[in-house]
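One protein chain omitted, others in place.
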Amino acid sequence: MRRLRMGMIGGGPGSFIGPIHRIAAELDREIELVAGCFSSQSDRSHVAGESYRIDPARAYASLDAMFAGEKARPDGIDFVSIVSPNHHHLPAARAALAAGIPVISDKPATATLAEARELAECVAASGLAYGLTHTYSGYPLVREARARIASGALGAIRKVVVEYPQGWLAGDAVGKQAEWRTDPARSGPGGCIGDIGTHAFQLAEFVTGLNVTALVADLAAVVPGRKVDDDCSVLLRFENGARGVLLASQIEVGEMNGLRIRVYGEKGGLLWKQEVPNTLTIHSLDGRTEIVHAGGTQLGPDAASRTRTPTGHPEGYLEAFANIYRDFAAALRGEPAPLLPGIDDALRGMTFIDTAINASREKSGWVALTV
Amino acid sequence: MRRLRMGMIGGGPGSFIGPIHRIAAELDREIELVAGCFSSQSDRSHVAGESYRIDPARAYASLDAMFAGEKARPDGIDFVSIVSPNHHHLPAARAALAAGIPVISDKPATATLAEARELAECVAASGLAYGLTHTYSGYPLVREARARIASGALGAIRKVVVEYPQGWLAGDAVGKQAEWRTDPARSGPGGCIGDIGTHAFQLAEFVTGLNVTALVADLAAVVPGRKVDDDCSVLLRFENGARGVLLASQIEVGEMNGLRIRVYGEKGGLLWKQEVPNTLTIHSLDGRTEIVHAGGTQLGPDAASRTRTPTGHPEGYLEAFANIYRDFAAALRGEPAPLLPGIDDALRGMTFIDTAINASREKSGWVALTV
Amino acid sequence: MRRLRMGMIGGGPGSFIGPIHRIAAELDREIELVAGCFSSQSDRSHVAGESYRIDPARAYASLDAMFAGEKARPDGIDFVSIVSPNHHHLPAARAALAAGIPVISDKPATATLAEARELAECVAASGLAYGLTHTYSGYPLVREARARIASGALGAIRKVVVEYPQGWLAGDAVGKQAEWRTDPARSGPGGCIGDIGTHAFQLAEFVTGLNVTALVADLAAVVPGRKVDDDCSVLLRFENGARGVLLASQIEVGEMNGLRIRVYGEKGGLLWKQEVPNTLTIHSLDGRTEIVHAGGTQLGPDAASRTRTPTGHPEGYLEAFANIYRDFAAALRGEPAPLLPGIDDALRGMTFIDTAINASREKSGWVALTV
Partner (left out) sequence: MRRLRMGMIGGGPGSFIGPIHRIAAELDREIELVAGCFSSQSDRSHVAGESYRIDPARAYASLDAMFAGEKARPDGIDFVSIVSPNHHHLPAARAALAAGIPVISDKPATATLAEARELAECVAASGLAYGLTHTYSGYPLVREARARIASGALGAIRKVVVEYPQGWLAGDAVGKQAEWRTDPARSGPGGCIGDIGTHAFQLAEFVTGLNVTALVADLAAVVPGRKVDDDCSVLLRFENGARGVLLASQIEVGEMNGLRIRVYGEKGGLLWKQEVPNTLTIHSLDGRTEIVHAGGTQLGPDAASRTRTPTGHPEGYLEAFANIYRDFAAALRGEPAPLLPGIDDALRGMTFIDTAINASREKSGWVALTV
C-alpha cells in the first residue's frame, strides 16, 4: 500500500504549525509530504522546501503553479493540507477543491461564518474529502471518553465543564504567531474564541455526542490595545438540556495549553486533561474512582487502535495529531472514518464563534446557537 | 491566660458540623466547649452533651435556659457558636446578642437576605463580636495567596476562576445532612448556591481583596424533584473590571469537596486547591513556576502564624477551621483579627445568593450585585 | 464518660513535638492535658505550663514531684506521655511504670537496644499499658492498606518499597530540634535511622503484617562533621521471603516529610504517600487502577472508624496522631486496641536500628534481624 502524497499550503519560514502537520502526517508512514506552496514568495517557499527536505522543484509559490505542476506528474499530490493563517483557509480550500484535490485544514475552518458557509457549499459540490484538524479529538483517551459516554456508562449527561487556559498572550503580542492571531484581518473577528475556544467547543460536542443549542457569552479583550478577544467565558445549554461551561483564555499567566474536560452524568463522571493526556479518570455514583491508562487493557477499540506504545510510554500532542491524519488517510482510501472532524465541525465551530461574539457584544442573556 | 468558654447552639445527635466546630474551637486550647443547647428536645440535648463529654447540667434544651443558666455561673460561657440549619441562624444569633453574648455562626449567615439585614442591625446594635465560619479562608496558603496579591506580586488582577464541585447530591437526598440542605424551609431559597456557592464567593473576594459588582447566573435543580438549586454557573465582574467565573455544583459525580481558585494578574497567576491544601502554585510572566509549601520558609506572617507543623506534615480542614476560631478568640480578647470573616461577609454572601437566584430565574443578562 | 488525664514529660519551651502531642491527645476529647514535668528547670516548666494553659500548680520540675503531687489529688493524672529526647525515654518510662502510671512515648522507644530490652522488662513487670507513637500507622488509609493486604487482596506479598526522604538536615544542624537529633549522647547511636528509619520500618511491618528477618545496610554521615548517620539505604528480606527496600534520608534537599510505601503481591499493588495521605492507590493484575478516598464508602472499619470528616475534607498529620491516642485511650479503658503500636514495636524498632548500624559499619552483606 503506497503512501499518500501531501502538498502543504502555508507553513513557510517561522511557521509553528507547518512542521507539526508534517510530523503528524508522516508519523504512521501512511502519508508523505512531497510538495508545498509554503509561501507566495518564491524564495521563502524554497527555503521552507529545503527545511522539509523535499524536492526543490516541488516548492511552489502559487496554488495554481502547485496544482498544475503536480497534476503533470505521475506521482503528484493526493491532497493538500492547509496550515496558513485563517483568512487564507477559504481561498486555498476553494481552489484545491475546484482543482479536484481533497483538503485537510487547520482550524478554525475559515475567518468568518459566511466563509464557512461558502466552504460547505464547495465541499458538497466537490464530493471530495474534507478534514479539519481538531487535534485534541485525536487523543486516544478522548476517544475512550466518547466511547464510554456513548455506551451509557455515565447515564444521561447533566453537566459539562470544558476549559482551555493559556497564558502566552498575557503580555504584548510579540512574534509571528502572536501577531496574526491578534490581527482581525488575518484571524477573523474571533481571537481566543476562534483560536482555542473552538477546540474546546468541538471537544465538548465530540466527547458527549451532544450539540450545544444555546449560550451566554462574556468575551473580553483584556490586554490594552488588543483588537480581538483574549478571554472567553461561556455558559452552554446542550440539546438534551444538560448544562455546560466553556472557558478559554490566553491571558492566564502560567497556563500553558491546559485544555481539559469534565463530564458528569446521572451515574458517573469523567475527567481528562490534555497536559497529562495518558490517563482518564472515571468516577462512579458508588464512590469508586478508576484511572484508565493509555495503552492499557481497559480500552475500547477507538482508543486502542490509535495508540502506538504500551502503558507508561507517554504519547502526546504529535501522536494525537497523527491520529487525525490517520483518519483522513482512511477517508481518502474510502474507508470509514467516523471520528474524523469535517465540514460539520467546521460549520458548527464557526457558528459558535459568531454567536458568542454577538452575544457578548450585545450583553444579551441566553441566545440560541443554530447552524 | 484562661480558655474562653463556648456554648454550642445546635450540633445535636447526627450533626456533622457540630463535632467539627468542637474540634476546631478547642484545637489550640484557647477555647473550651462547656455548654450547649444542642437540641430543643431535652433528651437529645443531653445525649449530645454526653457525646461531647461536658457537664450534664450544662446541656440545655432552650436558648433561654442556657443563657440564664450560664449567666448564673461564675464560669459561664463567653460566647456561642451557632451550628444549626440555616433557618435557625437569625433567631439564635438575635437572642444571643440580645443577651449580651458574642456569636460565631456557621454559614450562610441566615436563610434569607432580609434576615441577614436584620442580623446586621442586631450586631451593630449589640456592639458585640460576630464571626462567620468561612472555613476555607482559614487555610494558611489561602492567606498566603491573599497576602501575595495584596503585595502586588501578580500585578493588577484580571481574571478569577473559583470552583466548588461536589457530587454527594447527585442522587436522591438521603440522610439528615442532605435532607435539610434541600429543603427550602430550612436551608432558605438557595441550595448549592447557599451551601457552597457562598464559600466560593467569599474565597474569591477574600483572596483578591476585590468586591464582585455584577453577575450572570445559571442555577438549576438538576435532580428530578429537587426544590432548590444543585448546580450553579455564574459569570462575575469585579470592582476593578476583572472578570470572574464561579462554578458550584453538588451533582458532579465523583467530585468530593473540590474547592479551588485560580487568580491571574498582569504579572503572574496562582492556583490553590482545597483537597491538596498544603501547596500553592505561583506562575510568573517570565515562565517560572514556583511551588510554595505550607510550613515552609517562603511564607509571610499571615500564613506562618497559622501553621502548626513543619513542611510535609499535612494540615487540613480541621486546622483551617481552627484558624477561624483563633481569629475569633483574638477578637473576643480585643486583639486585631483582620482576617476573621464577619458581618460584612454575611451581608455580601446573602446578597450574592439573592442576586444569583433572581438573575437565574429571570434569565436576565448581567445584573448588579449591590449590598 | 470522663476524659482521661494526661501528664506530659518533656515538651518544654522550644519543643516541636510537645504541642503536637497535646493537640493529638485532646483532639477527640477523650483525653485532657492537666499536668506536666516539661523541664527539669522549674521556671522553664512553668513557662511551658502557661503556654499549655494548665493549672500552674501542676507544672512540675521533677518526675518525683509530679508523681507525688498527682497521686495526692482526686483528679490526678491517669497516664504520662513522654515527649523528651531519646535518652530520657527509658528513665522516664521506668519511673512512671514503677509509680504505677501507664506510659505512651514518642519514638524511638529508647536511645539504645539495651535500654529497650530493659524497658520491655519494666513494662512486663508493671502489667501496665505502653504505647509508642508511630504516628503514621494512625492514618486511616494506612490502616485500610493493612486491612486489604490482610484480607488477601494483593495475594502473597512479594515486594515492599518504603521510603522516608527529608532534606532539613542537608546543611549544618541548627536549632534545638536539629541539635539533639545529631548528638549521639541524646539521640543514641542512630541519627536518621532512629529518627525516621524506624517509622519506615514500623510502617512496612504494620502494613504488610510481615516481620523483617534480614537486611543489608548502607548508612552514612553525609554532612561533614556529623556524628550520626543522616542517610540510610537498606535492603530487606521478610519472613515470607518477600524482598524489600527501605530508604531514609535527611539530606535530600527539597524533600519535606515524604514517607511513602508501595507493596506488591501476586495479584495487586498499592501505594500510599504521607504528604497526600487521603488517597490510596490500588492496582490489580488485570490493569485496573482504583483510587480509594479517605472518608469514602469503599473503606473498611479500621479506616472508617478513624476518620472525622467526609471525603474531600483533608485530614492530616495531627488527626493521624490523634488516632494513636484514641487507641491508647481505648487500651487504658480496657478495650481492645489491636492497632496500637506498643512494646513489641519498641523492641523490633530498636533491634532494627542496632542491626542496621552494625551491618553498615562492618560492610557485611546480609545479616539476620533477630529480636
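In this document, chain identifiers A, B and C correspond to the written order of the chains, with residue numbering beginning at 1 in each.
One rule holds for everything that comes next: a contact is a pair of C-beta atoms (placed from the backbone, for glycine too) under 8 Å apart; a residue touches a chain by one contact, two chains touch by 3 or more.
Note that the structure is a prediction, hence the values are computed from the model and not measured.
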Omitted chain - touching chains that are shown: A, B, C
Options C:58, C:181, C:199 or C:283, residue touching the unrepresented chain: C:283
Chain not shown: contacting residue from A:205, A:302, A:315 or A:345: A:315
Which residue of C:115, C:144 or C:231 touches the chain not shown here: C:231
Touch list for subunit C against the chain that is not drawn: 154, 158-159, 161, 165, 167, 170-171, 216, 218, 220, 222, 231, 233, 235, 243, 245, 247, 249, 251-255, 262, 264-269, 271, 281-285, 289, 363-366
Hidden partner interface residues of subunit A, rising order: 1-3, 16, 19-20, 22-23, 26-30, 50, 52-53, 166, 168, 255-258, 274-278, 293, 308-319
Subunit B residues touching the omitted chain (full complex): 281, 286-293, 296-298, 311
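Here is the rule we go by: only the chains that are shown with their structure count from here on.
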Separation of subunit A from subunit C, taking each centre as the mean of its C-alpha atoms, in whole Å: 54
Centroid spacing, where centroids are CA-atom means, of subunit A and subunit B in whole angstrom: 42
Per-residue overlap in subunit B, given as positions that touch at least 2 other chains: 255
